[in-house]
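Dropping a structure here in C-alpha cells format, bear with me for questions.
Excluded from the complex is one protein chain; the other protein chains are retained at their positions.
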Amino acid sequence: MTALQAHDLWKYYGDFAALQKVGFEFAAGSCVALLGRNGAGKTTLLRILAGLSQASEGEVRILDGNPRQASVRSRIGIIGHGIGIYDDLSAEENLLTFARLYAVPNPAKAVDHWLERTDLARVRRGKAREFSRGMRQRLAIARAFIHSPNFLILDEPFTSLDDRAIALLQGLLKDALHQGATVVLSTHQLKEALELATHVLLLNRGKLAFSGVRTAEMLANPGWVYQHYGEAA
Amino acid sequence: MRDKLIYGAGIFAALYFVRNLYVILLQLPDEAMQGAVYRIFFFHLPPYFTAVACFLGAAIASGLYLKTKNWKYDVFAVSATEVGLALAAINLVTGMIWGRQQWGIWWTWDARLTSALITWLIYLGYLMLREGIKDPSERAKNSAVLSIFAFFAVYFTYKANEWYRTQHPGPVLTIRTGKNTIDPAMQAMLFHNLGAFLLLAVVLVAVRMNLENSQRAVESLRRRAHAIA
Partner (left out) sequence: MTYFNQVFAIAGKDLRSELRTKEALNASLSFAVVILLLFSFVVDPDSEMLEQMSGGLLWMVFAFSGVLILNRGFARELPNDCLDALIASPIPGSALFFGKAIANFALIAIIEAICFPVFGILYNLTWTAQLPVLVAVSALATWAMATLGTMFGALTVNMQLRELMLPMLIYPMLIPALMSAMQLTTLLVAGQAIDSEHIVWLRVLIAFDIIFTSLAAVLVETVLVG
C-alpha cells in the first residue's frame, strides 16, 4: 500500500521557490531519510507533509488522504525543531492534553504507559520547565508516540539528543517500522538515520537530486549521497 | 496599452473635476441656510461613498484571494484599501472644515463622524498589519482575513453609532428620503462629483497596483540575489 505520495510539489514564499517539482512515492513500512544542506527545503517539505503548511502547487497524499484531514492527522506523529511541550504543565498533564487532542481511547492508561516507556514515571508530576534537557526530549518523544501513530514525521530528531534519548528513539522507530509504520526523517546525523532508513531522498536547493533505496555502500560511507549527487562543494 | 488607458482615464478625471469645480464655484446658487460654504459638501460625501466602494471591493478581493490564492486579488485588495483610506481621510478633513464653519467646532462626536473615524482606524490597522508581516503569502492571507472582518465591523459600527448619537445632518439625497429636500441642480452635481471621484479612485487603484507589482518584482529579485550570494 502506498503510504506517502507527492506529485509535482511546488512551494513559493512570494516569488522564491522553496520546493520545485518534487515528487516521490513510498510504500507503507518505508523509512525515508531526507537529506540536504541547510536551506535545501527539508523543513519546508516536512511541514507540508505534516499539514502545517500548504503546497503552492501539486498534491500530497499521506495514508491515501490529504494531510489536513483530521483522520489523517490523527495517525501522524511529529517531532519538529521545537519539542512541542508546555513548560508550565507537568509531564503527565502535557501527555494527557495531547492524548485528548488525538482522541486516544483510554488517555490515562496511554499516559501511564508512555511515561514508563520513556522512563519519566518518577517525575510525572514535575513541571516540564524543571526537567533536564534529556528528560524534555524524552517527553517530546512520548508526546509524538502517545497516539500510536503509523506515520512519523521527524525534523532533525537526533540533533542534540543525549545517547539515552537517541537509543530510545531508535528503538521506538524500529518497533514502529516493524509494525508497518512509515517514517520520514530529515537529518544531518547521517549514521543514525541511515541505520534505520530503507530509502534516501536528497534535496538540493528545492529540487529532488536523488531518490532511491538505501544501499549498504551508503551505510558504510554515510557521505556517499552528498558526494555523488550533492552540489559541488 | 493598459498604461495608455490609465493615463487617458486620469486626464479625463482631471478634466471632469475641473468642469465640476467650475459649476460648483460659479454656477450653483448659494444654499438657503448655509450660504456659500455648503459647496464643500461636494467634496465630502462623494469621497465617502467612493471609499466605502473601495473597502467593499477590497473585502471581496480578499475573499477571492483566500479562495484562489491568486496574487492579483491581494494586489487589488491592498491598493483599493489604501485609496479608500485616503478618500476617507478627505471625508474626515472636509467634514471638520465644514463643521468648523457651520457649528464653530472642529470636531463633534456625532454618529457619522465617529463611525467615519473608527472606519479609518480599522483600515489603518489593516495597513499596519501588512507592514508587520514580512512573508508575502502570510501577509496576503492574514490581511485578507482582516479585510473581511473589517468590512463587517464597519457596517456594525455605522449602525451602532446611528443609534448612539445624532447631530449630523440627516440624509438629503432623494433616493434616501424619497422626496425633494435638495435642489435638483445640486443633486445632479453631487452625482457628477461622485462620478469624478469614482473615476479618480479607479485610476489611483490602477496606478497603485502597478506600483505594488513593481515592488514585488524588486523584492523577489532581491531574494534571488541573496540566494545566489
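So that you can tell them apart, the chains are marked A and B in the order they are listed, and the count of residues begins at 1 in each.
Throughout what follows, a residue touches a chain if its C-beta (ideal position, glycine included) is under 8 Å from a C-beta of that chain, and two chains touch if they have at least 3 such contacts.
Values in this document were obtained by computation on a predicted structure and should not be read as measured data.
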item: Of A:G14, A:G58 or A:G84, the one touching the omitted chain in the full complex; value: A:G84
item: Sole residue of B:A9, B:V37 or B:A153 that reaches the chain not shown, by the stated touch rule; value: B:A153
item: Interface residues of subunit B (partner: the chain not displayed); value: 66, 118, 121-122, 125, 128-129, 132-133, 137-138, 141-142, 145-146, 148-150, 152-153, 156-157, 159-161, 163-164
item: Residues of subunit A (touch criterion as defined above) contacting the omitted chain; value: 47, 50-54, 68, 70-71, 73-74, 76, 78, 80-89, 93, 97-98, 100-103, 143
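Convention: only the chains that are shown with their structure count from here on.
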item: Subunit A and subunit B, separation of their C-alpha mean positions in angstrom; value: 49
item: Subunit A residues touching subunit B - in the complex, by the definition given at the top; value: 12-16, 56, 205
item: Residue ranges of subunit B touching subunit A (in the complex, touch as defined); value: 69, 135-137, 216-217, 219-220, 223-224, 227
